[in-house]
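Report on the structure given below.
A single protein chain has been removed from this complex, and every other one stays in its place.
Moving on, here comes subunit A:
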């Protein structure tokens, strides 16, 4: 059941030069069973590096969380491989049933967010559709020994043998990692939670569902404050839902939320207690020439992420990745086509529901590059300064371990070179929705269906 605990060890062979059609990225590790028969519960639904990058958490549809820790040796050697090994595994959410509404509540982990480290232990928030939980992951290397009335092995000692009192003494033991639930923030969401985000004040976080955003204090589970409510008085008038939300990384009063209509609203919590009035609206006017039945669906924001600097914001919609300067609401400063070639295939993507896939996106630690996923186990990286982009494939078979990944091109025609693939040959069941970039190092983690891939960039 914990198939992610399996690691495929890959030998680091000699690294060939940076030739044509090859990237600087190489495969470091693959986690999870290489098996065509995938259990529903094993499908990964969240990937997130901790703030130091030392830990990497994944969540799956079975409600489980697996945490990997970077090996100490590889951290000290910048040339070394980014070796992550299983640190802790635990069941975060269980399937539940809402008897009042006769609804099943899935255990699937929708999002994981790490808290900034506050002491030797690590803390993370995980959420399914309804309930957010705070977990503590801590180490223990000592245990008490010595009883008065029994032996260490549990056999009872007769009370009358007691001649003197023994106080237990702590003795070293093998390192044990414990995950314990610290808080459960329940009963605040009528609709499905799509985002959680920790505030830079380190004492509050937000949780967003389709129509509302709530603000919580990490210490209190019995109350939360509604900060956005877009539910119309009459549900028939509903035209837009909240799809993603995030706090600004530095300004504690600022957060944004994206909508199914492709707009992003920035709110200032200083202005009023209820942020129904946004202070900025980021929206690009629609190009009338490309207008179609699918326009609104593909413009829906599937993810929104602030840059580490707090100056920019990135949004992902179905076909593009856009970077906005927070000072300019009228249009993005950069727009990247993730898989523009799918524009002609929207009809079939609608029929097989792929058009509703929610791709996440992430920034490199220094904000110079961005990454997002696509189909056929492809993922895309865009170098913002060099205006260069690559398409890479997360594959165990094709990318030889430790070697440079080859770059792919997707083309429409039938004539193609070795590194090209036709649009019609793409496998839409293999998609990369969840991606995370190490906050400091050139390491990325991404999830295919049930496998976690870790890639590392070769130093120059």
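Here is the rule we use: a residue touches a chain if its C-beta (ideal position, glycine included) is under 8 Å from a C-beta of that chain, and two chains touch if they have at least 3 such contacts; residues count from 1.
The working rule: contacts and distances are computed from a predicted model.
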Which of "Protein phosphatase 2, regulatory subunit A, beta a", "Dolichol-phosphate mannosyltransferase subunit 3", "Trafficking protein particle complex subunit 6A" or "AP complex subunit sigma" matches, in UniProt, the chain that is not displayed: "Protein phosphatase 2, regulatory subunit A, beta a"
Which residue of A:95, A:168 or A:232 touches the chain not shown here: A:168
Touch criterion as defined above, residue of A:270, A:291 or A:388 at the omitted chain: A:270
Chain not shown: contacting residue from A:160, A:289 or A:387: A:160
Touching the absent chain when the full complex is considered, from A:35, A:94, A:219 or A:276: A:219
Residue numbers in subunit A that touch the chain omitted from display: 116-121, 123, 136, 138, 140, 142, 144, 147-150, 157-170, 200-203, 219, 250-253, 269-273
